[in-house]
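Below: the structure, in structure tokens.
Each chain you see keeps its place in the complex, though not every chain is here.
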Amino acid sequence: MKKSILPILTVLAAIVVIWYAGAVWLNSQWTYDQAARAGVEVTFSEMVSDTLTQARPVLPAPHQVAKGLWDGIAGQKITSKRSLVYHAWITFSATMAGFGLGTIAGILLAVGIVHSRAMDMSVMPWAIASQTIPILAIAPMVIVVLASLGIKGMLPKAIIAAYLSFFPVLVGMVKGLRAPDAMQLDLLRTYNASDAQGFWKLRLPASMPYLFASLKVGIAAALVGTIVAELPAGATQGLGARLLSGSYYGQTIQIWAALFGAAILAALLVLVVGVVERITLKRKGMAQ
Amino acid sequence: MSAVGWGAIAFWLAAWGANSFLANRYPKAGWVKALVPTLFGITLLVLWQGLVRGLNVSPVILPAPTDIATAIGANIPLLWGDFSQTILKGALAGYLIGCGAAIVVAVLVDRSPFLQRGLLPVGNFVAALPIVGIAPILVMWFGFDWQSKAAVVVVMVFFPVLVNMVAGLAATDALSRDLMATWSASYPQALVKLRLPAALPFLFNGLKIATTLALIGAIVAEFFGSPTRGMGFRISTAVGQLDLPLVWAEITVAALAGSGFYGLIAMIEKAATFWHPSQRGK
Amino acid sequence: MRSPVIDAKDLNLIFETNDGPVQALKDVNLSIERGDFVSFIGPSGCGKTTFLRCIAALEHPTSGSLTVNGISPEEARKARSYGYVFQAAGLYPWRTIAGNVKLPLEIMGYTQADQEARVEKVLSLVDLQGFAKKFPWQLSGGMQQRASIARALAFDADILLMDEPFGALDEIVRDRLNEELLKLWATTGKTIGFVTHSIPEAVYLSTKIVVMSPRPGRITDVIESTLPKERPLDIRDSAEFLAIAHRVREGLRAGHAYD
Amino acid sequence: ESVKLQLKWVTQAQFAGYYVAAEKGYYEEEGLDVEILPGGPDIAPEQVIAGGGADVIVDWMPAALAAREKGLGLVNIAQPFKHSGMMLTCLAENGITSPEDFKGKTLGVWFFGNEYPFLSWMSKLGIPTDGSEGGVTVLKQGFNVDPLLQKQAACISTMTYNEYWQVIDAGISADDLVTFKYEDEGVATLEDGLYVMEDRLADPAFKETMVKFVRASMKGWKDAEANPDEAAMIVLDNDETGAQTEQHQKRMMGEVAKLTAGSNGALDVADYERTVATLLGGGSDPVITQEPSGAYTLEITDAALQ
């Protein structure tokens, strides 16, 4: 852990430098346009300082985003509607519910596909097709339909999150469950192990590396799904709604703050999966 | 439960039974491999049609498959124009750039422990920025046309491919690595001769997931600003006009294109990783 | 006459490869009685493993008939008749050594206490007492092989199929395990199919020695041993022993094209 | 009695009347339990009501009439907005002074059912929008006014009460802008009205509920018009995203009040007919192809306002 700090800081520093340069570059046009409209000349240093303090920059400077984040996180009570923590919590709970649903669905389908030839042949192409349906297009319809059935609140969001997250889990698990080599499978056949035993004792443990790679993608996908679902869910609470209203009012800094809030959340979630992975693999003796 | 419901369940069970029978009876035959998913699909469509008609679902909520088919037939040139705008330009360009970048970054990251520790967490973080937040920004930066859609796709496919590729590069067994060490293979040699081949099964995992993500990304990005063509544009406009058959016609095109794209990658995978137990077993 | 446990008639097996077909078994006829200890010996690639795999229903002959206890190998497998030691150890990397040995016991539903007791017994049989909690990759090659032997001995299978089980062991351990195996065979009356490359080992252990030759894989000689059932280690210096060994060596030599 | 109202857009002062009525208990006085569902960029209120997710929706008349032609029986029961707030806002520096100058330029337009007035206007002007020679290039405008500020479009769609002020807030003075109000161009169409499903109006109990609902809503609107700052604060309290600012909502309320001012809630049939004429006059590709019938009823407002 300690060894990672220096590299991370280095990379971060590099990013911040590039970011500032980008902010100056992207925001300068507005500065010059405004000066032209006002009929004044700006010097280079005036231009730089202006680009880093605009109210609605094309690319907000790092310190502006940091301030936006800080205001959103620490600037208010976490129960306030203006608190990013509050919105992140709403998004997080739907994400976890969706991730849980999606993971279970993905694993169950993968198990079915690996064990039943009929499922392998028929489900996989349609699972793929299902993912090519643009979710943002049908999310509002899903929400409308579910709302008319009286399902509201977290569940519709979770369902959409699950819809996005089950697929990476499915693909990874199908691969993983098929990863045991011929000899490992033959061994079980000599024992006449049942399919269930083959699953628990061989296929599942052998699929662990694939599963975790997929879970990392899956949990990020669940978060995206939740945020997508928050857009049309009546745009009320959650980071998605926050992003949307930021966009709607052209508050670039607020968008970026919400965006970073979401990314921090995603990074934390992926990190947690990584920790679980390390613990599991270690316990299973697979991390050498 | 209504008669429609029971009918639907009975139909489903019958169709599934027929499929199981075919799949188990003729596991190897080529025609079964095509027939079974088709039958399954037809089953879904018939159920859909039956339920929509039987339960009198409003066409502005969910149109019946026959309505969708009619809409497809009536709008071929429109659908083709949208397809080439969104998929041939936006999605494909983004996919190639995004996957390429992810593979290169995975290799770089794998090469340097420093970058691995520094870039991977930060990379994870950046790549985890939700698409709906990035799309408006990228539209602002790259303009309304397909370039901004490609940029969204790049951002979307990058993370899954990166994660899988990094896992794949780490997936060699100790004995294989020791062999390389005894020959004192240079890093690029070990990479090309051992780690890349060993990473392929994982990489293809990522590439397959990325195909569907690329499509979603390109379509969804059009919701945030676009010229007046493209599948995402058409979908959002048609929803606003309550022209749901057209919406589903676009979705059908997307699903067909996505399945075809996925199938293509799966075929390449089969050829490239024939030696992996998951491919040999079948 | 007793009915044979394993009965192969005109067995043929052909592998289709990218590079044309390979005839792994050609017209194999063999019958093995209950309680036989049959060794298979032959140059590498002559089909020993393939034949063992056919018996265990892991491979399906292209033609010919094969019965085990009068039923098909498939059915015999379902009845859990086999203990199989593969040529490579094939331990599951995510299980400890004890966990690996316990695996078949869990699958066959032995009680918890029985599992523990058996694991302990077989691990000490192969001299791996102290290594129960290690993972496979923490063991030397020979230790892994012994663990895989222990795994096959842990449960009570009628038919024990062993593919070069002692290949990676030194003479002393090998002698000891040979004795242990004979003891086990004598007390349990199991039928044993045993692949080895060591002529003395084959002669010392077997009631029947099957000599095979490659390309295509076929049986060239079947030698019924005339040695008594009771076999001290020094029987290996007897004239009878040497005579059998000589015959095996000749058969083996004949199978080598380049001699 | 419970009523679900689906808004056309997110919580903002554009819908202040309903929030005020709810907050001040006007609905409660009528014995109603009203749930206000905020909308968003992908919520089609017509779809929500068709799916049974709402009892009454706020919608623009062009979209409602188009839906009606598609077979979805929407009926206008009240029209709190008298005037249209939509306009096209251009940067003066692009040299646009009259609609004649649009040719060859790029214009930002809202789609998702909001494009009808624009299309009618263009076809009235005879300017093609399909990218052909001598026409305009149309962009599907996203959420905000960036295309104008980034110079990706010469003109963009704005509402008098909202996006226009965002352009001003961004730092562009009103002098640098040229605006074209749809109302001034003679192509105004009716905006935020209340619509319900035709079949449900057959039920006297539902009618009764709607009468109470419209009455309370209009009370809310008139209250909001009279106390704009207070109304803005009520909207702010109801914004669950926590993103709205006080300054923006107060100003929006001021502008919205100008649009609702002339209306007591009852639909002015002349306005309706003007809207229909505009939509029918859409040249080769009109928004609606035939005179709608039964698309509004005055019964509810008549009962509510006596």
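Things worth noting here:
For clarity, chains are labelled A, B, C and D in written order, and residue numbers in each chain start from 1.
Just so it is clear, contacts are C-beta pairs under 8 Å (C-beta built on N, C-alpha and C of every residue); 3 or more make two chains touch, one makes a residue touch a chain.
Every value quoted in this text rests on a predicted model; they were computed, and no experiment measured them.
This structure file defines a complex whose chain copy numbers, by label, are A x1, B x1, C x2, D x1.
Going forward, only the chains that are shown with their structure count from here on.
Any chain touching chain A that also touches chain D appears here: B.
Counting steps between touching chains, the shortest path from chain B to chain C takes 2.
When chain centres are defined as mean Cα coordinates, D lies farthest from chain C.
The pair of chains sharing the greatest count of C-beta contacts is A-B.
Chain centres here are Cα means. That of chain C falls 84 Å from that of chain D. Averaging Cα coordinates per chain places chain A and chain B 17 Å apart. Residue positions of chain A touching 2 or more other chains, listed in rising order: 58, 136, 140-141, 144-145, 231, 244, 247, 288. Those residues of chain B in touch with two or more other chains are numbered 61, 136, 140, 174, 223, 236, 239.
Annotation, chain-chain contacts: A-B, A-C, A-D, B-D (touch as defined at the top).
Residues of chain B that touch chain A in their complex: 16, 19-20, 22-24, 27, 32-33, 36-37, 39-41, 44, 61-62, 114-119, 121-122, 124-134, 136-137, 140-141, 159-160, 163-164, 167, 171, 174, 201-202, 205-206, 208-209, 212, 215-216, 219-220, 223, 231-232, 235-236, 239, 247, 250-251, 254-259, 262-263, 276-278, 280-281.
If you check the complex, the residues on chain A that touch chain D are 30, 33-34, 37, 55-56, 58, 80-83, 86-87, 136, 139-141, 144-145, 147-148, 231-237, 241-242, 244-251, 254. If you check the complex, the residues on chain A that touch chain C are 183-184, 186-194, 197, 201-202, 205-206, 208, 284-286, 288.
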